[in-house]
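Here the complex is missing a single protein chain, while all its other protein chains stay put.
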Amino acid sequence: MSATTAAAGGGSLRPWLLLAPLLVFLAAFFLVPLAQVAVMSVSDPEWGLEHYVAIATDGFHLRVLLDTFITALTVSLCCLVLGFPLAYAMAAAPQGLAAAMMVVVTMSFWTSFLVRTYAWMVLLGNRGPIARFVEWMGFASPELLFTRFSSTVAMTHILLPYMVLSLYGVLKRIEPALPRSAASLGATPAGVIRHVVLPLAAPGIANGLTLVFVLCLGFYVTPILIGSPREQMVAGVIGQQVEEFLAFGEASAMAMLLLASTLVILGLYHRRFGLDRLWG
Amino acid sequence: MASQVFSRRAALTLGGGIVAGLAAPYFRRVRAAEVLHVNTWGGIWERAAIKNLFEPFTKDTGVEIRPVSPVSFAKLAQQVRSGAYEFDVTTLGAGEIIRANQANLVEKLDNTDLVKNPPFAGAAFQNGASSHAFATVIAYQKSKYPNGGPQSWADFWDLQKFPGSRCMQRYASRILPIALAADGVPADKLYPLDLNRAFRSLDKIKPAVRVWWTQGQQSQQLLRDGEIDCIALWHARTLELIDQNQPVEIVWNQAEIERAYWVVARGTPNRDNALRFIESALKPERVAGFCKDSLNGPLNPAAFNFVSEAEAARMPTAPAYKDKVFEQDILNFGGDVNAATQRFERWIGT
Partner (left out) sequence: MRLALLLLGALVLAFVAAPLFIVVPMSFSTAVSLEFPPPGWWTGYYTAYFNDARWTTPTLNSLGIALAVSVLTVLLVTPATFALVRHRFAGKGVVNLLMMLPLAVPHIVMAIGYYAFLADVRLLQTFPGIILAHTALSVPMAFLVLSANLKGFDRTLERAALSLGASPAATFRHVTLPVLWPGFAAAALFAFVQSFDETVVALFISGRDTETLPRRMFDSIRTQADPVIAVVSTLLFLAVAALVIVPVLWRALSRRRSEARP
């Protein structure tokens, strides 16, 4: 610590000089565009709070917001339910196997959203393997694509790696001896998981849920391509207002609400755990 | 070390200069060649346009034409607002040309020959050049309805008699009249549209509509992959699938005829060439060739001199269909097209 202060002894101006290029850049090419959204929400086409009033009263926008929250919640829970066993298996597996599993998860993580959305289009499509299998079993071909189901599956798949990596981080750190000693003290396997593993994994679970929920709230591409036209997400409606009608004011007001929801959730996480750890 | 750097920089500058000098005439030549960007619907439509409209124009004028897709009314609006042009020319349907004029998105044709000295009656309409007619028809999977599928819009709406998924275009001014026809309004009483009744009619079919298509190729893909059972789509796209031996049936009864218009994006730097292009695109032999290949119906009557009877029979303008089809009457729409579109989009989303 003293070394740090010693190095900083060159004067308090030095860090600001080092920071200056980035701060100027972010101010000009991040904060200004962001502020423009805020301004447009009350100034386009004319000054006033009309868009916010409309959102609060016209029923349509609140429904879309609610739908989006429900979808985000569903996807987060699906990710947790699927991600936990996988992360657990990875933490328990011998080193080589765990590394191989990690490669699969990381590859999925790095693969473009679009590629994975396309893969789900093929998988769930009427000429896809699942429909073929169902038909082969003698049932009528199911209509999977363009439903809430298809977009939920695809978004769960896309966001699952975030959950797995969050959980793996904490599960790996749990002493292998701890569950074993609990078991030797007479706890059932289910009891060990509930009373020992889960509480210790709680920060990872909160981390994963927050990440997935926040990312899902703003999802644009996947619901548009394979979701149901009747259950749009906020981002899709925002995009459409701009693209189809150039209604920047209305779109910006919705965007501000989306941003506010995101920041509130991140703020809650920050107070409890500290934001630095979220993307650790 | 310093001298080394300097000599390297000098070498780079010298090298760069030589390259630039050698390349200069080439670049000048590229810049001199004028380019026009035309928005196309892709697929069969684009191939027909390139062969019959773009290439002849380039041969006449030396102006290169590059196709840009997908088609999007929104892009037209965006580029006029932002000044960054993706295309100079596009085609609009009847509903869109009204919206485009309201929002002042297209160049005025007042001083062109199309208005002052029209090649045929109705060559110019709402600052658009009348190109061709196309139809929105019913198509269905033969395997799904072996005893025959829906034969009218009322059938298309009848989910008891013809169970199965539906699909229509995400295009308010084209779908609302169809919704009224399905509700029993006779073809000659459609306009002005009773919008509330149209939306009530649409409510009935909404649960069965799995997708609203936006691109011609998308509608074909959905039909080809069997993703939907019944669809309202363009006749040309359906005929193309049938020609490819897809198990699809086309229903001409109650086909909705609409006209397509070439327009020039307002404020484009290539305005003059764009206007020249849309005038050339109405020439009888060109629009005839384009319509033959894209399976549309030419609006220039003189074009029929270049079309055989057999070819004309496949066009939506064919006499055989005259009593079955109805045409859009956009000037008599019955409300503000833009507001109806907004309402339609919101209706889809709930």
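We call the chains A and B, going by the order they appear; numbering starts again at 1 in every chain.
Heads up, the rule we're going with is that a contact is a pair of C-beta atoms (placed from the backbone, for glycine too) under 8 Å apart; a residue touches a chain by one contact, two chains touch by 3 or more.
Values in this document were obtained by computation on a predicted structure and should not be read as measured data.
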Item to check | Among B:T90, B:T112 or B:Q218, the residue in touch with the chain that has been omitted | outcome: B:Q218
Checklist entry - Which of these touches the unseen chain: A:I55, A:V75, A:V105 or A:I205? => result A:V105
Item to check | Positions on chain B where the hidden chain makes contact | outcome: 37, 42-43, 68-70, 81-84, 86-87, 214-215, 217-218, 220-221, 224-225
Checklist entry - Residues on chain A that touch the omitted chain in the whole complex? => result 3-5, 7-8, 12, 14-16, 18-19, 21-23, 25-26, 29-34, 36-37, 40, 82-90, 92, 99, 101-108, 110-123, 125-129, 132, 157, 160-161, 164, 188-190, 193, 214, 217-218, 220-221, 225, 234-235, 238-239, 242-243, 248, 251-252, 255-256, 258-259, 262-263, 266, 275-276, 279-280
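Quick note on the criterion: only the chains that are shown with their structure count from here on.
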Item to check | Interfacial residue positions of chain A with respect to chain B in the complex | outcome: 60, 63-64, 125-127, 141, 143, 145-147, 228-230, 232, 237, 240, 243-246
Item to check | Complex contact set, residues of chain B against chain A | outcome: 72-74, 77-78, 81, 165, 206, 209-212, 225-227, 341-342, 345-346, 348-350
